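Right, I'll just put the structure down here and ask away after.
As you look at this complex, bear in mind that one protein chain is not there, while each of the others sits in place.
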Amino acid sequence: MVRVGILGATGYAALELIKILLRHPHAKITALTSRQEGNRNVHEVHPSLYGRLDLRCEDLAPAQVCERADFVFCALPHVASMEAVPALLDGGCRVVDLSADYRLNDPAVYETWYGHVHSDAARLGRTVYGLPELWAAKIPPERLIANPGCYTSTAILGLAALLHGGWVEPQGIIIDAKSGVSGAGRTPKLNTIFSECNEGVSAYSVGTRHRHLPEIEQVLSAVCGQPVDAIFTPHLIPMDRGIMATMYARLTRPAAEGELLEATRRFYEGKPFIRVVEHLPATKDSAHTNYCDMTVRVVKGQAIVIACLDNLIKGAAGVAVQNFNLMCGFPETMALL
Amino acid sequence: MVRVGILGATGYAALELIKILLRHPHAKITALTSRQEGNRNVHEVHPSLYGRLDLRCEDLAPAQVCERADFVFCALPHVASMEAVPALLDGGCRVVDLSADYRLNDPAVYETWYGHVHSDAARLGRTVYGLPELWAAKIPPERLIANPGCYTSTAILGLAALLHGGWVEPQGIIIDAKSGVSGAGRTPKLNTIFSECNEGVSAYSVGTRHRHLPEIEQVLSAVCGQPVDAIFTPHLIPMDRGIMATMYARLTRPAAEGELLEATRRFYEGKPFIRVVEHLPATKDSAHTNYCDMTVRVVKGQAIVIACLDNLIKGAAGVAVQNFNLMCGFPETMALL
Amino acid sequence: MVRVGILGATGYAALELIKILLRHPHAKITALTSRQEGNRNVHEVHPSLYGRLDLRCEDLAPAQVCERADFVFCALPHVASMEAVPALLDGGCRVVDLSADYRLNDPAVYETWYGHVHSDAARLGRTVYGLPELWAAKIPPERLIANPGCYTSTAILGLAALLHGGWVEPQGIIIDAKSGVSGAGRTPKLNTIFSECNEGVSAYSVGTRHRHLPEIEQVLSAVCGQPVDAIFTPHLIPMDRGIMATMYARLTRPAAEGELLEATRRFYEGKPFIRVVEHLPATKDSAHTNYCDMTVRVVKGQAIVIACLDNLIKGAAGVAVQNFNLMCGFPETMALL
Partner (left out) sequence: MVRVGILGATGYAALELIKILLRHPHAKITALTSRQEGNRNVHEVHPSLYGRLDLRCEDLAPAQVCERADFVFCALPHVASMEAVPALLDGGCRVVDLSADYRLNDPAVYETWYGHVHSDAARLGRTVYGLPELWAAKIPPERLIANPGCYTSTAILGLAALLHGGWVEPQGIIIDAKSGVSGAGRTPKLNTIFSECNEGVSAYSVGTRHRHLPEIEQVLSAVCGQPVDAIFTPHLIPMDRGIMATMYARLTRPAAEGELLEATRRFYEGKPFIRVVEHLPATKDSAHTNYCDMTVRVVKGQAIVIACLDNLIKGAAGVAVQNFNLMCGFPETMALL
């Protein structure tokens, strides 16, 4: 039984993580931390856990967590995460970090996008990016994995096969993404209160302003071996869960839909959570699951890829448990079907 | 043309008020106040007003408002309102107060429910409660009107005819109410963020804890000439607009549905915003209007009254303009159809 | 491994049933029937099952199902169900019937409420009502279980403890219920299209018109040993999943909230899916689970019970699997946590 700690247990991704781990036969949650909710039982913070987990949220230092846990999911905000992770590793824990702090390879890029000097810069560039559909082989031996962002996973998984196969141009890709509101987190803000975002759609961070863009470009460039350059437009949709990315990429040569579907299927052969479908996938069909659904259409010389996943599961907590499974030698799908 | 000021212009009721007044042929908005949003143009606070009203929100004292306005809608929170209203009246303005500060007759009751000593207690007990369907005749000469609460209007309008006619017992009435989230205001709080209240129903302030209850009991007691005693259970529903109250009151004597419908129709004869319908009304049919829809059913010795209205219009801004119209001698329905 | 058939596989409850059974270590789905969707793969009917279940929906007679299955969940509409169940039992299958056909004890009551003469009337009155929290001991040996309705389970579970303990009067109970739209089924009708029910609340079947009422009264009368008489008002709420029942029952003697909570806790001691909570439960906290959450308040001589559950899980497919587990000797919670 792996003893598991969760840092930052009050957010939505942490809640999903707890629910998944409660179904995991080889994991036992032994420590939950929270700065604001210190000393409240976790079911007071997340009433859906009433009767399912009887554990206090505590304001614990990383070293204290290491006394109780072998494995830590770090669900802290960025910056807070890079302050905790080195101590967790020093304390002997293995770590999946759900923040953005270890995703980018270049400390300068991190500083540009996040506005902070990285305090653990030496680990950037050698931390594995935890997208098991791309790098399952690299994950098992690692002690620290950078868990991908939700928009990021949707975009990367949708485009990787076609870019890797050279079917589409790596330049001028358009990623028009639509996300449910839970992706904006649990901290009350004017733009996420119900009366502001219900019955409405809005774009935000248009242009080159959303922090998931450098992550998308970095990973897809690695996948295709050339610099990938994209325009990313996120939209907020009045629903709880799910992301859809509608992506437009110019074909490098004439190709039929069937060829692209087939190439995508082959690329993801044996990957249990990728479903390449013929119909147009809806976010509802992958909501509350760890699946990523996708399809391809060819229109006027462009490949249109539509990819969907649940932003809190496949986009956060679910893939984190996939990484946990791989790191601990459990079947990749354990607790995730 | 009546020059109109609005105190507390940043909330949802104020926004609806502005939209209604922009269609009013005899009103001109000349002053908007806000403490936090001081010096921003109102369309920066409410983007839907872009191109429709070019006026700054200012942090004005009541006396300054009186220099620019003849009539003031006070949309401040309770307590803040009773601090401003006396100065507005002294400054020569007529006032519709949308807060709870002048609704209750008894300062002691106010203190019990709102936790503050009333600083303008002398006006309690002689301020007219602005429900035009009940007291249209009293409103025109007044200089201050207490605008009713949203749950309150729904419950009172639904029950008044049957209580006044002696059809139902004034004791043991059950008011099970369902409100859209805009009723909770525009200040970000955990329980009103989208991801908390979408896809869920919850009750709150169950028992004798919601501040609209003493208001309901006070007004209905006046309507029926006996103390009215009710249980009030508000629920939050994942929608923007609308309140439905499902109310259960014991019949004093056997009566047919048709009789109760007929009695209700007669009671509201000539009231342009009350629609007594045979079908079961849905909140959607009165949303974005100043109508209050209601019907009655008789089941096992109880009258079941179902009443609906838009919480921000008929439950706040619309009835405020009804009061404004009556006070200024304009047709009651002006700008409201 | 129990071979399982599902009759009427195209509805929402059937979909949830399939998802639960796919996680069940001792169940294998071997037959799916549908009259309209005959010969389509189930994932064409329910795209969320893509890659999870590769089985055709077929237009099979009960006898054909019995060749492939040991256990059948009958998710047909009423009337269709009583035409299939006798043949299933004759064919050697054990059956959980999710329709209303075997829930009522009296064929005359069935005929009154459903407008059909019952063609298998001899089984009424001796079919066990499958609410394991009340009759777990009776369920294991049965070959046919009548699975409860969704409103019914919510109301019964919420009131049973207080009625059984004599804390509240069995007469004049008011059940004000709020349901998500999935309870209305998957057949397109004007009143369930998105644009009609989004952004609105409506009551329906008010009075003594909803078919779940005789079921509630029958079961609660059995629980408390006296005739129970209730007013039931269902409402449609703009959300997918969940039912909340707010119930008002007169106390037989003065009692404190703590006593009623304690009595409820004792009544449900050892029942893994009942959570008696102190806070006001929200439907969202039990959505997508097999839990039923409830609490009690005492107000002006009345007990107010608020109970919530997921209408498709604890209100249909989840309790059906609870019954399956009990009938087959598996742990009651298997595949349900």
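Residue numbering begins at 1 within each chain, and the chains themselves are lettered A, B and C in the order written.
FYI, a residue touches a chain if its C-beta (ideal position, glycine included) is under 8 Å from a C-beta of that chain, and two chains touch if they have at least 3 such contacts.
As the structure is a computational prediction, the values presented were derived from the model and not from experiment.
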Contact partner of the left-out chain, one of B:E199, B:E215 or B:E332: B:E199
Contact residue for the chain not shown (choose from C:M82, C:A160 or C:M239): C:M239
Touch with the omitted chain, as defined above, among C:S34, C:S81, C:S182 or C:Q322: C:S182
Those residues of chain C which, in the complete complex, touch the missing chain: 12, 181-182, 184, 186, 188-190, 192-199, 238-240
Absent-chain interface as seen on chain A, which is shown: 172, 174, 176, 178, 180, 196, 198-204, 206-208, 229, 231, 233, 235, 237-242, 244, 246, 248, 280-285, 287, 297-300, 302, 304, 306, 308
Absent-chain interface as seen on chain B, which is shown: 22-23, 47-48, 50-52, 199, 275, 277, 279, 281-282, 284-286, 288-289, 291, 293, 337
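The criterion applied here is as follows: only the chains that are shown with their structure count from here on.
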Per-chain CA centroid nearest to the all-protein CA mean: C
Chain located farthest away, centre of chain A as origin (C-alpha): B
Between chain B and chain A, distance of the C-alpha-averaged centres to the nearest whole Å: 45
Centre-to-centre distance between chain C and chain A (centres being mean Cα positions), rounded to whole Å: 36
Centre-to-centre distance between chain C and chain B (centres being mean Cα positions), rounded to whole Å: 40
Residue numbers of chain B (touch at least two other chains): 196, 198-199, 238-240
